[in-house]
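Please read through the structure below; I'll follow up with questions.
For this depiction, one protein chain was excluded, whereas all remaining protein chains were kept in their positions.
After this line comes chain A, so read on.
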Amino acid sequence: MTKRFLTAALLLSVSVIPAYAAKTSLVVGMPIEPPGLDPTIAAPVAIREVTWVNLYEGLVRIDRNGKVQPLLAKSWEVSPDGLTYTFRLQEGVKFHDGSAFDSADVKFAFDRARDPKSTNAQKQIFAPIDTIETPDPATVVIKLKETSGNFLTYLGWGDAVIVAPESAATNAANPVGTGPFKFKSWTRGDRVELVRNADYWQKDKIKLDSVTFRFISDAQAQVAALKAGDVDAFPNLGAPELFAEFKKDSRFKAVAGNTEGEIVAGMNNAKKPFDDVRVRRALMHAIDRKALVEGAYSGFGQPIGSFFSPNHPAFVDMTGVIPYDVEKAKALLKEAGYGNGLSITIKSPQMAYASRSAELLSAMMAEAGVELKIIPTEFPAKWIEEVFKAKDYDMTIVAHTEPLDIDIFARDNYYFNYKNDKFKAVVAEAAKTTDEKARFAKYAEAQKILAEDVPALFLFQLPKLGVWNAKVQGLWENSPIPSNDVTEVSWSE
């Protein structure tokens, strides 16, 4: 009864709804609270999960299938040489503070992001830009220094949303965008409330009147909140072992999809014995990825053989390249001079998927005569310091959650210490290729090189375990980009 009162009080605070009509408010649970609400000045995924396309909009957006769709730009043309992008903007669009949106805002937002003083976490998006021109309020012309095959995709990311000069400086605490929902309040440590933007430029498409994001870090508490009805949806449930019971419960819809996060056991390729490709292949042969997913993530999560998200159309399954084969692993180790055994360490962060995987890796490698000692570390602070910056490690394990980040294996001075000129050339080529088919072919080639060369042990794709009220419709199954897009969400009656 009391619970009902609470829910009722919550609803009343938004609007009075007759009991027979479909609900128009949604409470979304998230494991981590965003540190601010401006995705253009900080990296955390949680910022995007609240704001992207709900509150802020970019020139284009990524849809639930990972494809680029028009948003603030209603159309665009790319010059034949791939260097000039001409965007035609939606007209009559307003920011939440009432100021008008036009080409000057686009120029401002991108100039701000590529400024030397900018703290945009994905500055490379803007690196190819040479000039931004605004011939009229509804047209933006961006000239590039070099072709960029993924330029449009990048413009769909949270790092490239359009912010206004009047409000940009205070967006972290008081966000102002052009999206269908505007900021109402933020009770730090508990919830962010958004309400319907009555002046939204395509307001007829929006079914919800309000969206509340609640932050619940403890996995048990997440489950309790769903069951008690305090939260309508948890698009990213923390505990896989508790996910299965929702599958059996008809009050809920439980959907296992893919995130952009590849879980890999990175190796220090510059250090013995990892500088020997035979050792790296042997370690990969020693891993039964299916059993690993079973043990570390209750069977949810797709095994991977390279470093590319299954959400992306250019994905190729590479798990067959170096399959589970303990005898082969032993033979390769012997060939490399480690026939009498090998002892290595893995720095494992505290996240459940990482520490569980590390234990399973250790047990599997023991079968192949490799002793893997686990050294616990703290993510992110200590891990960034020791592994990422100082490269003081043998092996480690984390999920790389950025979309389209295969180029991390081509970066100089990245923590893998991996150097492969052929791979670098292929990735650079892919990044420049504007023809989609040719670009995807290059990405397939890059995936194959990694699968054969094993600079890291490719384990599995971090799944997106979504649980929501069975009456909620329109949430995403996969997340080709970190988000909780609620623009298509509605309640069935």
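Assume contacts are C-beta pairs under 8 Å (C-beta built on N, C-alpha and C of every residue); 3 or more make two chains touch, one makes a residue touch a chain; residues count from 1.
Operating definition for what follows: contacts and distances are computed from a predicted model.
Per its UniProt record, the hidden chain corresponds to "Peptide/nickel transport system permease protein" from the list "Aspartyl/glutamyl-tRNA(Asn/Gln) amidotransferase subunit C", "Carbohydrate ABC transporter membrane protein 1, CUT1 family", "Peptide/nickel transport system permease protein" or "Cytochrome c oxidase subunit 2".
Residue in contact with the omitted chain (choice from A:382, A:432, A:448 or A:471): A:382.
Although one chain is not drawn, the whole complex shows that of A:172, A:316 or A:444 it is A:172 that touches it.
Among A:122, A:302, A:362 or A:473, the one in contact with the hidden chain is A:122.
In the complete complex, the residue from A:405, A:429, A:445 or A:488 that touches the missing chain is A:405. Considering A:91, A:133 or A:218, the position touching the chain not shown turns out to be A:218 (whole complex). The chain not displayed touches chain A at residues 1-3, 5-6, 9-10, 13, 33, 35-36, 42-44, 116-124, 172-173, 187-191, 214-218, 220-221, 224-225, 227-228, 230, 380-382, 384-386, 388-389, 400, 402, 405, 408.
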